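In this view, the complex is presented without one of its protein chains, the others remaining in place.
Here is subunit A:
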Amino acid sequence: MAANAGNKIRNAKLVLLGDVGAGKSSLVLRFVKGQFVEFQESTIGAAFFSQTLAVNDETVKFEIWDTAGQERYHSLAPMYYRGAAAAIVVYDITNPASFTRAKKWVQELQAQGNSSTVVALAGNKADLLETRQVQIEEAKTYAQENGLFFMETSAKTAINVNDIFYEIAKRLIQGQPAQNPQAGMVLSQRPNERLVSSSSCCS
């Protein structure tokens, strides 16, 4: 995961959005520090992290903004998603309200009109299968319709956590050749190649 010396490093601002307690901070903590805590403090305002990922011969350095989930903090969010190269919209598979909230975030991102932003949808807490309330098919369909890529993740077991960041890094590189950092990428033109494998975590 560490950057190879001599690689081309590109910085990518990434923001996590989603309902209170969906697991945004936990996903970041798992990705950045390889840790999971049962009782993660709620995020007040926003928190910053960074982590690099090597993809083939390139290195992506994520500048990650983990935001507060509560609706009341909404007014602080635009500062963090504006200009972001990527966003992970997180919901909790055991909580349908969080899925509804995730859709609102997706809408808001789309309304920003920055089609080059890579948007991932993460159905988190995939380890809690017995209490699942959001069906994987439903989320998958929604993601497809909206040009997002989708994975179910678990910050607790680490399943698909690195993968979702890796996938984002890959798409950032594909969509934005290093020679031409201005070029955008249009999500809906790309096949959702990872959709099938993403469900493998949960069966």
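Everything that follows uses one rule, which is that a residue touches a chain if its C-beta (ideal position, glycine included) is under 8 Å from a C-beta of that chain, and two chains touch if they have at least 3 such contacts; residues count from 1.
Note that contacts and distances are computed from a predicted model.
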Q) Unshown chain, UniProt name, "AP complex subunit sigma", "Coatomer subunit gamma", "HemK methyltransferase family member 2-like" or "Rab-GAP TBC domain-containing protein"? A) "Rab-GAP TBC domain-containing protein"
Q: Quick one: say which of A:40, A:114, A:146 or A:162 touches the chain that got left out.
A: A:40
Q: Using the touch definition up top, pick the residue from A:36, A:73 or A:142 that touches the left-out chain.
A: A:73
Q. Which is it among A:35, A:50 or A:133 that touches the chain not included here?
A. A:50
Q: May I ask you to list the residues on subunit A that touch the chain which is not drawn?
A: 20-21, 37, 39-48, 50, 63, 68-70, 72-73, 75-76, 79
